[in-house]
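Let me begin by presenting the structure, written as structure tokens, before commenting on it.
Omission of a single protein chain aside, the complex is shown with its protein chains in their original locations.
== subunit A ==
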């Protein structure tokens, strides 16, 4: 019995020690997520240092802020906005990560409760939740990225992905040696269909006989599925794959890298949302041909700025496209993106901006477009 008592005392002492240990650290921990270099001066400057009282936050979808895709891009935008306006992370700007679909509403509500002025929902998956929460809290402004939400206090931010994807198709069609390219989609949905339609139209424009494989993984975060699909497509002869599949796309990259590493195959990946150049690097070479960059970060900053200045586009749909660099093709891989490809891309970009060509947004429109070639 005595030893049992001893054990209990030990546990209790440990508990007290832990508690004490914890409180002594209180000063630094609140902003240890930030740069952390001069935490004390930051601590003092908190609260007043910011730009008036404006605060902004975002709710990720299940991808999380390190998804190397649009959640991350949005968060980078918020961070840049916070930095530019002297806001403190956790006070002036913050994010809430969702672990499952059930968390969207909870997270939106939490941020409303913490009295953020503007709350972003990142990703079309949050559409019903943003609509519902926005109707319950008319005093707070909401912005939804990638889909259109109804509501007088909601701004919808969308991108003309079909335009960027059209250019991706042009680039792919120029790059392919086998006249065979592939498209890997995340979840078969209106949004991802925009990517698919634009890409197919772009590729067929360059070469009407090109073969395009299209497959959906039905998931935005299963890299293993992406790898499997990519493996199939490459084996069947495709040598350029464009993915619009978030985390699933990481599997496409790893398959491409395995193949290039393994020998003489030359395969390419076209990234999405962010410039995915880093994802494709193997030593000195890189399998990332280009990326269809969606400047979610710019859009987030833009809308935040408008809201801060009292010009929040409530109830409106703000659309970013090629003309305002909301979507574009990355040129980081200069070796792979030869001048021929770049000039072709530029040519079609101008045509789209001038309205000479209209990139299709739906499968039906894509069929029509391709048949009219």
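The rule is simple: a contact is a pair of C-beta atoms (placed from the backbone, for glycine too) under 8 Å apart; a residue touches a chain by one contact, two chains touch by 3 or more; residues count from 1.
In the analysis below, contacts and distances are computed from a predicted model.
> There's a gap in the complex where one chain should be. From "Anti-sigma factor antagonist", "Nucleoside ABC transporter membrane protein", "Peptide/nickel transport system permease protein" or "cytochrome-c oxidase", what does UniProt name that chain?
Missing chain, per its UniProt entry: "Nucleoside ABC transporter membrane protein".
> Tell me which of A:55, A:85 or A:109 is the one touching the absent chain.
Spelled out, the listed residue whose C-beta touches the missing chain is A:109.
> From the list A:67, A:94 or A:161, which touches the chain that is not on show?
A:94
> Which listed residue (A:178, A:219, A:232 or A:332) would be found touching the missing chain in the intact complex?
Once the missing chain is taken into account, the touching residue is A:219.
> Tell me which stretches of subunit A touch the chain missing from the display.
1-5, 7, 11, 14-15, 18-19, 21-23, 25-26, 28-33, 64, 90, 94-97, 99-103, 105-107, 109-111, 113-114, 128, 133, 136, 186-189, 217-222
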